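The block underneath contains the structure these notes are about, expressed in structure tokens.
All protein chains of the complex are present and in place, except for one that has been dropped.
Read from first to last, the chains carry the letters A and B; within each, the first residue is number 1.
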Amino acid sequence: MTEQTTPVPERAVPIWVQIIVWILLSGLLVLVALGLKNAQNPIIRVGSEVPDFNLTLFEGYTYEGSPVVSLSALHGKVVVLNFWASWCKPCEQEAAELEEVWRSYAEVDAEVVFLGVAWTDTPANSLEYLQKFEVTYPNGPDLGSRISAVFNRNLGVPETYLIDKEGILRAVKIGPFASNAEIKSFINPLLSE
Amino acid sequence: MKRYPLISLLVLILALGITGTVLAQDVRPTDDEVNAIAKQLYCPVCENTPLDVCPTEACREWREQIRAMLAEGKSEEEIKQFFVEYYGARVLSEPPRQGFNWVIYIVPPLVILAGAGILFMGLRKWVTPDDPGHDRGAKEAPGTADEENEYLARIEKELLGKD
Partner (left out) sequence: MIADFGYGILVVTFLLSLYSVGAAVLGALNKSTAIVESARRAMLLTWPLLTLSSLALIYLLVNNHYEVEFVYQVTSRSMPTYLKITALWGGQSGSLVFWSWLMSAFASLVTLRKWDRDREFLPWVIAVASLTMAFFLAMNVLFENPFARFWQTAAGVEAYTFKPANALPFAPQDGRGLNPLLRHIGMVIHPPMLYLGFVSFVIPYAFAIAALITGRTDDRWIRLTRRWTLWAWLFLALGLVLGGRWAYDVLGWGGYWGWDPVEVAAFIPWLIGTAFLHSVMIQEKRGMFKQWNMFLIVLTYCAVIYGTFVTRSGLLSSVHAFAQSAIGPMFAVYLSLISIGSVALIIWRWGDLSSDIELKSVFSRESLFLINNFLFLTLAFICYLGMNFPLVAEIITNQRVTVGPIWYERITAPLFAALMFLMGVAPLSAWGNSTLRTLGRAIWKPAVVSLGITTVLFFTYTRNAIALTGFFLVSFVILVSLYEYWRGARARQTSQGENFFVAFWKLTARNPRRYGGYFVHISMMLMAIGILGIELFQVETQGTVQVDQSINLGGYTVKYKDIAQFPGPDGRQVTRAVVSVYQGDQYISELHPRIDYYFESQQSMTIPGQRPTLKDDLYILLVAWEPVSTAGATFKIFVNPLINWLWIGSILFSAGILIAALIPDRSRAAVREKKSVQVAQTSAAD
């Protein structure tokens, strides 16, 4: 934008103008590159560490007495993080199964935690959905869309992320689970590590 | 037109404040009242489409949320605040005025001013008024006929390329 005003009779572009032009141009290009890197999806690949996040739970849900769960506090446990929404039909297919599998693990005190995250859902509808499927494991809204932002730019529901005892993302399931056995087949290998 | 839903909303809130919650169950906010707020919000399910016209199920429920909050007597600001806390700043139709976001509000006026400044300086530097004789010549020909002739001459000159 500045070239036009440079006094014309000069034969060459002054060196400082050249420097500014190149800095501006490379700045813009770096921005494009960073943007491209940012736009990459999935955000975390299987095998990399999951950044910490906090899940504020719905009223009536607590985890070990606290209304907030953070991933870092779950070290040493396998985490099954399920994104869902009350308006999502495929989510209903797996809701009962997830709860059933969760109870079966809870009975034997297995080192696994189920977390449900309601994505782009309204609180009243979420609670109604949780009641309908009698979900007992900790559930909370994706406040500020901050949790989904950790995993996937273009999240759809349902989506389930499996995090191992060391906090490493180990598997991703896009779409609903077909059966209890399928859910367990994801969890068991991680439990036995 | 755009202000009416707001005003009626204020009236509604006042009325609710006075008559209490018994009435609240009877007053179902109209679609227009809901849309007036939904128009200013964006849901992540349909990118860049305002909430009031997004046809997806998720957005329909968001609108119901607005309706429920209106019925509770929440103000437009409170409702927007709720949406921001719940879903993030991207639901707003423009970035909240805070922190880094100020860039987008400050830079355009600055660029316009800077550009205008550069342009002004450039013009001042480049403009070298013609010899005054020519200018006087123009002043001395106020009549319409002369004006037309002058104009004609200019057009012909431009068309024939004799600058």
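One rule holds for everything that comes next: a contact is a pair of C-beta atoms (placed from the backbone, for glycine too) under 8 Å apart; a residue touches a chain by one contact, two chains touch by 3 or more.
Remember, it's a predicted structure, so these values are computed and weren't measured experimentally.
Student: For the chain not shown, which residue from B:27, B:46 or B:71 touches it across the whole complex?
Tutor: Residue touching the chain left out of view: B:46.
Student: In the full complex, which of A:96, A:149, A:172 or A:191 touches the chain missing from this view?
Tutor: A:149
Student: Tell me where the left-out chain touches subunit B, residue by residue.
Tutor: Those residues of subunit B that touch the unshown chain are 1, 30-32, 35, 40, 42, 46-50, 53, 55, 88-96, 99-101, 103-104, 107-108, 111-112, 115-116, 119, 122-123, 126-130, 134-135, 138-139, 147-148, 151-152, 154-156, 158-161, 163.
Student: Determine and list the subunit A residues touching the chain excluded from the picture.
Tutor: Counting over the whole complex, subunit A touches the hidden chain at residues 1, 3-4, 8-13, 18, 21-22, 25, 28-29, 31-36, 38-39, 41, 145, 149, 153-154.
To be clear about the criterion, only the chains that are shown with their structure count from here on.
Student: Please tell me the distance, in whole Å, between the geometric centres of subunit A and subunit B computed from their C-alpha atoms.
Tutor: Roughly 34 Å, centre to centre.
Student: If you look only at subunit B, which of its residues touch subunit A in the complex?
Tutor: 43-45, 57-58, 60-62, 64-65, 68, 84-90, 115, 118, 121-122, 125
Student: If we count contacts the way the header does, which residues on subunit A are in touch with subunit B in the complex?
Tutor: Within the complex, subunit A touches subunit B at residues 1-2, 4-5, 7, 85-87, 120-125, 141-146, 149.
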